[in-house]
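Yeah, one chain of the complex is gone here, protein chain that is, but the others are all in their spots.
Showing chain A:
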Amino acid sequence: MAFYEVYSHPALVRYRTGVCTKATLFLLVVLGLTYIPPLLVAYRSQGFWIKRSTYEEQPLVRFQYETLLVAATSVRGDYVAWSSFSLLNNMLGANLRIPAVSVREVDQNQDGKPDLLIFQLQLPLKPDEQIYSVQLLLTFSYQLFRMSTVVMQSLAFVQHSSPVPGAKLFVSGDLKLQQRTPLPHRGLHSVYNVSVIDGSSPFASSYDLDNIIRSYQDRNLTTVLSCPMPVWTVGRAAGSPFELNAEIRYPLEVISYRPGFWETIKFAWIQYVSVLLVFLWVFQRIQRFVFQNQVLTTVPVPVGKPHLS
């Protein structure tokens, strides 16, 4: 007659002992060794508490239509300049040269966030002038929403000079975010929502590029125009204007932030439990061996047997 296993269940064996026995001491030691070393292992293997994490977001960038242009027109250092600040333009006097500017912000994927700025500038020149260097400063309003709400005003700076007079400068690059410290994971971050250039100041020092860039670079959160390949075209015909074309993209940014309390706990918990499971299994086996074989004297209570005492 063939037998087969029709059903099975584990049997519970209780081991009883007094309070002041070796078995109690053993139990305490095992408990300590089971639960504390996983914490140490998880911590010592680095990365237990995550302190920095990243997320992706396309910023909402808008050109603020504030511009400052300085162009050197001779090797001796003569220059022409123009800005969108009327106070500075008044100060420039004879060096003011008003260019023709056309600006277009393109939302390529129609999601309400501009993706590309097309900035075209034509600087008229006198017959004896040539362009040797160009400095262009544009300001942007930069906003992030996903984790912490960041509102700031930032700038892009284009600077190019050449020993050969040029006809055109073409710049195509990305407006990248630079962080010195991670952002908080929530809340409003509007420390840098101040003008990059104080357009209401009548003092010439406010428009000094030195001062502007110095105070801007003091920020922990800046944008920088990454344009590895500016194109300087030589051979300007007399009477034709100098052209400056810039295409500035607003790409998707990887933003690092400091995770919140529960995110930190969550990842620590995962690491701790995964190591703890191994320890639990090992010490379970050890305990079973010790008690089954009566290495430490205890009173086993089998299943179904009414308890003694």
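Here is the rule we use: contacts are C-beta pairs under 8 Å (C-beta built on N, C-alpha and C of every residue); 3 or more make two chains touch, one makes a residue touch a chain; residues count from 1.
Basically, contacts and distances are computed from a predicted model.
Engineer: Out of "Tectonic-1", "Ribonuclease P protein subunit p20", "Inactive pancreatic lipase-related protein 1" or "SAM-dependent MTase RsmB/NOP-type domain-containing protein", flag the one the UniProt entry gives for the chain missing from this complex.
Structural biologist: Answer from the record: the omitted chain is "Tectonic-1".
Engineer: Among A:Val75, A:Ala204 or A:Leu252, single out the residue that touches the unshown chain.
Structural biologist: From the options A:Val75, A:Ala204 or A:Leu252, the contact with the absent chain belongs to A:Ala204.
Engineer: Specify the residue from the set A:Leu27, A:Val41 or A:Leu87 that touches the hidden chain.
Structural biologist: A:Leu87
Engineer: Which of these touches the unseen chain: A:Phe26, A:Phe63 or A:Tyr216?
Structural biologist: In the full complex, the listed residue that touches the missing chain is A:Phe63.
Engineer: Under the stated touch rule, tell me which residues of chain A contact the chain that is not displayed.
Structural biologist: Against the missing chain, chain A presents residues 43, 49, 51, 62-65, 68, 70, 76-79, 81, 83-88, 90-93, 95, 101, 103, 110, 141, 199-205, 207-209, 261, 264-265.
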